[in-house]
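Take a look at the structure below.
With one protein chain held back, the other chains of the complex are shown just where they sit.
To keep things simple, chains are lettered A, B and C as they appear, and every chain counts its residues starting from 1.
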Amino acid sequence: MAMKFKPKIGIGLIGSGFMGRCHANAFTAVSGLFDLPGLPVKIILADATGEIAQKGARTLGFPRFTSDWRVLIDDPAVDIVAITAPNIYHEPMALAAIAAGKTVYCEKPLSITAASALKMTQAAEAAGVVTMVGFNFLRNPMVRMARELIVANDIGKITGFRGRHAENYMCSPNVPHSFRTDPQGGGAITDLGSHIISMARYLLGPISRTNAISETIHRTRPVHLGSVDRAPVLVDDMTHALLEFESGVKGSIEANWSATGRTMDLSFEVTGTKGAIQFSQERMNELLVYSGLGGFRRIEAGPSHPPYGNFCPAVGHHLGFNDLKIIEVAQLIETHVAGGTCFSDFREAYEVQKVIEAMQLSASDREGALIAI
Amino acid sequence: MAMKFKPKIGIGLIGSGFMGRCHANAFTAVSGLFDLPGLPVKIILADATGEIAQKGARTLGFPRFTSDWRVLIDDPAVDIVAITAPNIYHEPMALAAIAAGKTVYCEKPLSITAASALKMTQAAEAAGVVTMVGFNFLRNPMVRMARELIVANDIGKITGFRGRHAENYMCSPNVPHSFRTDPQGGGAITDLGSHIISMARYLLGPISRTNAISETIHRTRPVHLGSVDRAPVLVDDMTHALLEFESGVKGSIEANWSATGRTMDLSFEVTGTKGAIQFSQERMNELLVYSGLGGFRRIEAGPSHPPYGNFCPAVGHHLGFNDLKIIEVAQLIETHVAGGTCFSDFREAYEVQKVIEAMQLSASDREGALIAI
Amino acid sequence: MAMKFKPKIGIGLIGSGFMGRCHANAFTAVSGLFDLPGLPVKIILADATGEIAQKGARTLGFPRFTSDWRVLIDDPAVDIVAITAPNIYHEPMALAAIAAGKTVYCEKPLSITAASALKMTQAAEAAGVVTMVGFNFLRNPMVRMARELIVANDIGKITGFRGRHAENYMCSPNVPHSFRTDPQGGGAITDLGSHIISMARYLLGPISRTNAISETIHRTRPVHLGSVDRAPVLVDDMTHALLEFESGVKGSIEANWSATGRTMDLSFEVTGTKGAIQFSQERMNELLVYSGLGGFRRIEAGPSHPPYGNFCPAVGHHLGFNDLKIIEVAQLIETHVAGGTCFSDFREAYEVQKVIEAMQLSASDREGALIAI
Partner (left out) sequence: MAMKFKPKIGIGLIGSGFMGRCHANAFTAVSGLFDLPGLPVKIILADATGEIAQKGARTLGFPRFTSDWRVLIDDPAVDIVAITAPNIYHEPMALAAIAAGKTVYCEKPLSITAASALKMTQAAEAAGVVTMVGFNFLRNPMVRMARELIVANDIGKITGFRGRHAENYMCSPNVPHSFRTDPQGGGAITDLGSHIISMARYLLGPISRTNAISETIHRTRPVHLGSVDRAPVLVDDMTHALLEFESGVKGSIEANWSATGRTMDLSFEVTGTKGAIQFSQERMNELLVYSGLGGFRRIEAGPSHPPYGNFCPAVGHHLGFNDLKIIEVAQLIETHVAGGTCFSDFREAYEVQKVIEAMQLSASDREGALIAI
């Protein structure tokens, strides 16, 4: 079915910062790459002020704008509400959108606490609306391949997991306070740990227990950029945690936003009785697979790893970060039309947040208590 | 300036195959990523038959279509003619577009012979129209960084060059004949050699002499896919060539489309008196740079490598192949509005073709004659 | 001073298995590579029976042999007693050698329990004899370089540690019971964990607390090779542990002898406020160092990393595993002549064993208790 005869799906976007722009571009590009059951059409953009919203609408190609996100949610032309506002607003926006019967596409983390995330999840499930949370790294075809190898028993019974998400954007003691360092919903374990925890769950299922140890490397930070006034930091810069999955598999993860020299080490090694898999987002188009004698093979992304073929016709051409967001949006559109749930919905995001809070609880206890999840 | 108030630039696209789709998607996405002086608008798509053209137009989002590319060129709403038709048609299409005063964006190779490419170049220069040829790999920010390091003398006086473009898509003796194996304009040295030659010229300037040696690994191929009838192959599967640049720098290249195990080894090592640079498109977001004691550094693509920052806000997020085409289209739009020439225009593509023909001539001579270019 | 005029140092070797052979070859080769203050001379070899000892002596170049290791220790020509016997014998042999005033060179682990290791340590310190334990991986010039960078503050204040020793030699459920699976002194955490713990201590100093989680992947193993009778396994196949160093630095390690696909991933990443260092024994001649802008540099082993220059005159030539043992033996000879202590002596090995036992204790507690060391 050709693009122009497809049913239109109205998009309302809240927020026009980096992630808002990323959403807008993905909604623009997706129809040229995926043969979807509907055509996303940009309807309205909301942001904090009329001025910001107007500028965002013009830059990102929305015909209308508003400074009141409730107007956007109530707009009858809007079918999908995409939320890229600060984390603190996720709950009221999502609850309003759910109440209006809209599909809700929310950036991670779902909310600032697990309790809030649960409330949102229960509301969505009661209303029967489609939800999706933007764990974009899970959309990588090579990560999908890793999961399929595991599920198909290609590497045998799983015996261990070692994961990490390490970046360097908070290395400097002069990076100021922001939502990232807010005691409610902040810290490396929330900002980056959420990615490796969602990855671990995607690959190996629910996590049932954890012990964690955290460090706040820079104990104070400027109250705002360039300020000489510094305020204490109450969240972690780095957390190491032991894990046990419900399946009994054990392992560990690290979340670290002060990892000097590391830009995107969202990485894992999954070990099984017959094989093993290594991956790092630093080389997102490669999967290292061991499946018998002779060393790890470097598998390059290609058309045999869906939906890579929607982007490039042959192996050796690479996907980029923005392509992951396009894949995510394609899944969202498909689920919006078909109904049901997709990975990862609000409930999944709530489960991730429960693990984060268990790690925070364990790390805050000098006795290093084991926490059941 | 916001997207919706920019002057519109009408796009006419000839061809709706893989590369046509790639063009269409790039024209769609570019405005959300680059703040350009004009807004590309899809006007009309031409393809071999009305049926194909209609399907292409609907799928790729063009409001009109035609089976007669001359209609497209003559359409007053069309400002840029994008040519992704078979190589044999490049000359008549480009000449007609030039005659109509349109900007011409043509896929590589520019034409099937250097003589034809020269004719097209001279016509464009006489008419003063903007031209661009789709050497997309040159748009990679890491390749641009390599060139800037060279130009800035960061690795000193250049002393050597070693390049290669090796892929595996013709490995099987059962890949049939196609335009790729056409004695006019075919062979690995044309299909892949053009990329590494254009890369060498981009980095180090004009090439003045060459000796080459070629091999046709599979001497016959099926006349079409699945056919038991086989016809002789008259082009190379692999060429190795010695080079001398006008600057006096010497080196070698390889072009190989039967390189078992290789998917995109478009790679080079440039050596200078003070440093060296390594790159392979197999890891297109990395540049290995040596600049003094202590080993090669792995530089990851990031906002300090323009125009990466138009796509992603931080290092560690990656560009993909399709992003290179978007960068190319951005340069095209900028040049279309500003006038003048951009890298790589028709003349540049003609120079590449001259090098290819010199290599073919040398390789066809059992005495391995040195050929001046 | 030339080799032949140096004072002779008599070597008595207990054990002629793999590690005994490794010792013998290192004592043979060391004089040609290092200008040492004494010339090691092979005196006598002891093994379990006269037949084995005789065969070992002939193969390894010892003029005399014995089936009674006490004879070896009492031999007045023996200055250094090298112990490569099963772990269970380390204590009585070392105590006897200490009592006889000999220098003692013992393979790791020092003994089967920390209590036994402490007894040996106290005896050696009371007697004032030189001791050394064979933590050969610490002798790698690139590991030494890592330590020197840390000590010199080149990577700033240390903020995190992530270590691992993963191999695959116990992957198969049909690898039988042996000293490795003995509840006293066995398990992956002892066999491999000792290496990464000693490495962590070498790089960052004493460890003060730990939590650990362990898994026994194969719950039974054959009682001996090829047997159909299987007995329960009471030691770990894999342990993940959280660490805190006395300095306050936090991190984690993994020890795993069932790591399918891994042959020698004795690896670490040390992160500091100004830089970071990565190493894996899988590429033992390389150190990846980040020290500012521009990505990790791959430093190759060379003469600027002592004592590499004793082996090879230029960078690019590599050291091998056996060379590490030669470096260890060179340090042993130097300390034997000069007196005093060398890294790693009995006390250091005892400290490693204390950490291992703390991890075992934590892992055995389903509450995952934090253990102070």
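By definition in this document, a residue touches a chain if its C-beta (ideal position, glycine included) is under 8 Å from a C-beta of that chain, and two chains touch if they have at least 3 such contacts.
Just so we're clear, the structure is a prediction, and the values are computed from it rather than from any experiment.
Across A:26, A:217 or A:299, the residue that sits in touch with the chain not pictured is A:299. In the complete assembly, the contact with the undisplayed chain comes from C:317, out of C:119, C:147, C:274 or C:317. Only one residue in the set B:136, B:211 or B:322 touches the chain that does not appear here, and it is B:211.
Only one residue from B:175, B:242, B:337 or B:373 touches the chain missing from this view: B:242.
If you put the missing chain back, the residues of chain C touching it would be 2-5, 18, 21, 24-25, 28-29, 31-33, 35, 55, 57-61, 63, 167, 169, 263-264, 281-285, 300, 302, 311-323.
Mapped onto chain A, the footprint of the missing chain covers residues 289, 294-300. Residues of chain B in contact with the chain left out of this view: 155-156, 159-160, 162, 164, 171, 209, 211-215, 217, 237-238, 240-244, 250-252, 254, 256, 258-262, 271-276, 290, 295-296, 366-370.
The rule we apply is simple: only the chains that are shown with their structure count from here on.
Centrality by C-alpha centroid: the chain sitting nearest the overall protein C-alpha mean is A.
In whole angstrom, the spacing between the mean C-alpha positions of chain A and chain C is 43. Separating the centre of chain B from that of chain C, both taken as means of CA atoms, is a distance of 55 Å.
Centres computed as Cα averages put chain A at a distance of 35 Å from chain B.
Multi-chain contact residues, meaning those touching two or more other chains, occur in chain B at positions 300.
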